[in-house]
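As you look at this complex, bear in mind that one protein chain is not there, while each of the others sits in place.
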Amino acid sequence: MTFAIETKAIGGRLVGDRFGAAAELVALPVLAVVVALIVFGGFVALFGVNPLDLYGYMYRGAFGTFFSWQNTLTRAAPLILTALCTALPAQLGMVVIGGEGALVMGGLCATAAGLAVLGAPPLIVQLVMAIAGMLAGGLWIAFAGALRHYRGVNETISTLLLNYIAIAILNHLVEGAMRDPASLNKPSSYSIGDQNMIGLIPWLGVHWGILFGVIAAVLAYLLVFHTTFGLGARISGGNLRAAKVVGLPVGKLVLAMCFLGGACAGLAGMVEIAAVQERANANMAAGYGYTGILVAFLARQNPLACIPVAILLGGIGASGGLLQRRLGLPDASVLVLQGIIFIAVLASDTFYGRFKIFQTNSA
Amino acid sequence: MADASSLGFWVVPIAVLGGAVRVSTPFLFVSLGECLTERSGRINLGLEGTLVMSAMVGYGVSYLSGSPWLGVLAAGITGAILGGVHAVICGLQRVNDIAVGIALMLFGIGLAFYLGKPLIQPKANILPAIDFGWWSTIPQLHDALKINVLFLIGVVLAPALVWALKSTRWGLILRTAGESADAARAMGYSVNRIRLRATMTGGFLAGVGGSFLSLYYPGNWNEGLSSGQGITAVALVIFARWNPMLCFWTSLLFGGAAALGPALQSVQITWGYHLFGAAPYFLTLAIMIITCSPKRTLVGAPAELSITK
Partner (left out) sequence: MNFDRISRRTLLGGTAAVALAGTLPARIARAADFTVGFIYVGSRDDYGYNQAHAQGAAAVKKMAGVKVTEEENVPETDAVEKTMESMINLDGSTLLFPTSFGYFDPHILRLAPKYPNVRFEHAAGLWVPAMPKNIGSYFGYIDEAQYVNGIVAGRMTKTNKLGFVAAKPIPQVLRNINAFTLAAISVNPKITTQVIFTGDWSMPVKEAEATQSIVNAGADVITMHVDGPKTVVETASRRGAFVCGYHCNQAALAPNNYLTGAEWDWEDLYPKFVTMAMKGETIPNFYRGGYKEGLVKSSPYGAMVPDAVRKEADAAKGALMSGDFVIYKGGLKDNKGNTVIPAGAGLVQTDIKLESMGYLVEGVIGSTS
């Protein structure tokens, strides 16, 4: 086995034939997902479930009816934003897994800020909440970026620890200083009020978070692939030494990317409050941050690809209920399938450039 | 029974001591296993999944066979298999070991919950404890000194690993793979094979740690069983500077920290138990901030490790 190829992995691929490479970039993960679905079908067959039933119900639960689409998109909304928390710093070669913590801090600060300006017109309250949420989430991850750059602290471990710390702070505050005494058996902050909720997209019946996610993903894509800033980040991610030689401000890039990623997760936290929960409580830590990591890796850290991948995973989540109710499969089926897909897609990384079909068109 | 109130605040250190011994064992085994894996140059973040999956398997085997020791063995083997999967996938070109770890964490937890549903209700035989506190007339101390054999194995294992890594041929090869894959290859060793063995051994140890959760303390199987001990143990290895003996002391520290919150409540210190619960995470982060430096890699860090490069 050879090991030297690692460095030229991503850069080298796009140089040759762009069409073949792009086709490969889409085809391989799709193939991996198909393989994972077949493996999962075989797995449930061991327990006496007909895989065809499985696929039928999964399709029905995720995409089969208008309601299923609503279900899927609702679940996908926070995932796009939390995925960006991993995907943006990943341009610099960093593995950030702190989306959960950034989401929690974002939601918490958005609530606090919203409550502080409660009397203002709804649009102002919502804006203040969004800004506070993005700032809080952004600073939370930028802190990890700063630790990485100035102290050499590994960002994977620090963001992991920050997740636990954020959840502890959340619980401490909503059961103490921020608690609404009327939130009897579910300790929560005061409500931001019905009038300040951002509501649903009228014709779709899904909350506005999905649109925020799509816009954020498109902006992130433009930033990464169509600006000098993004190019600088990608150069630094590919080769840190080269980046320093050409004089890129690596520290600023690290801080900025971490801040932007965290801000996206923070916005997801704000949306969770302003579109779903109305008040901050322990329900904010629902694992969207962790699923976001999965989305980012399946999207190969490409911000734009985070959208369809989040919808795919939202669909798997949406179909989970039907699998429980119709096929008697445990709720953990969703986790098992996600795990298999994740492993398959990662393992498929090794096949880049190995299939002749993608190379035949090249000159 | 001695009057509890006469102990006063001594209840706290005794509880922390007992908690350290009770709660630390999974930390100890996972961190020793992860220590081995990381010294070979690879990080396995999937040990949380390994821990949960092997806790379930260990409990199931103990329930079906009636022998908890068979359960421990089965848990270890499960861990080794998951470690093997990690190593094989990471052995492929261009595959990121951190991502594979996260994937296996998800997969291990999911599979454990999936297969473990029928095991939530049954009561399996659990591991016995050895009574080291028979001499004490203070019941609290007596009970803190009821110690499980697995903990004792861990106590022996930590220095044994220090010695093995330092002084055996096997340890030298493993460390070489961790410090410089090229050097290991130049000597004619397959780096992949070395890391496969290290990750499988690490998985085995983590699996044994998982069996401690389900077969001794708390001693049952349910879906909330781990609450992050596996992933904490990975952070703990960095805290312990890849030194098995330090892993041992750090595990005791983290275990004691888990007992601190309830013990403080029992002597009327009731403020902020959520924050006390997160104390190990604050502590690890603080230590990392204090001891890391951008100019050099961490003392003791294997040079091939992706998280320190």
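Which chain is which? They are A and B, in the order written, and residues in each are numbered from 1.
In this section, contacts are C-beta pairs under 8 Å (C-beta built on N, C-alpha and C of every residue); 3 or more make two chains touch, one makes a residue touch a chain.
Just so it is clear, the structure is predicted and the values come from calculations on it, not from any experiment.
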{"item": "Sole residue of A:V224, A:M257 or A:A318 that reaches the chain not shown, by the stated touch rule", "value": "A:A318"}
{"item": "Residue of A:K186, A:H226, A:K244 or A:R354 touching the missing chain in the full complex", "value": "A:K186"}
{"item": "Subunit B, residues in touch with the chain not shown (by the definition above)", "value": "1, 3-5, 11, 14-15, 18-19, 22-23, 117-118, 120-123, 140, 143, 213, 217-220, 222-225, 227, 229, 258-259, 261-263, 265-268, 270-271, 273-274, 277"}
{"item": "Interface with the unshown chain - residue positions in subunit A", "value": "47-50, 52-53, 55-57, 59-61, 64-65, 67-68, 70-71, 74-75, 171, 175-176, 181-182, 184-187, 207, 272, 276-278, 281-283, 286-287, 317-318, 321-322, 324-332"}
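Here, only the chains that are shown with their structure count from here on.
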{"item": "CA centroid of subunit A to CA centroid of subunit B, Å", "value": "29"}
{"item": "Interface residues, subunit A side, partner subunit B - complex", "value": "1-3, 5-6, 9, 95, 97, 147, 149-154, 156-158, 160-162, 164-165, 167-169, 171-172, 175-176, 293-294, 297, 330-340, 342-343, 346-347, 349-350, 352"}
{"item": "Touch list for subunit B against partner subunit A, complex", "value": "45, 49, 85, 89, 91-96, 98-100, 102-104, 106-114, 117, 181, 190-192, 228, 231, 234-235, 238, 272, 274-275, 277-278, 281-282, 284-285, 288-289, 292-298, 307-308"}
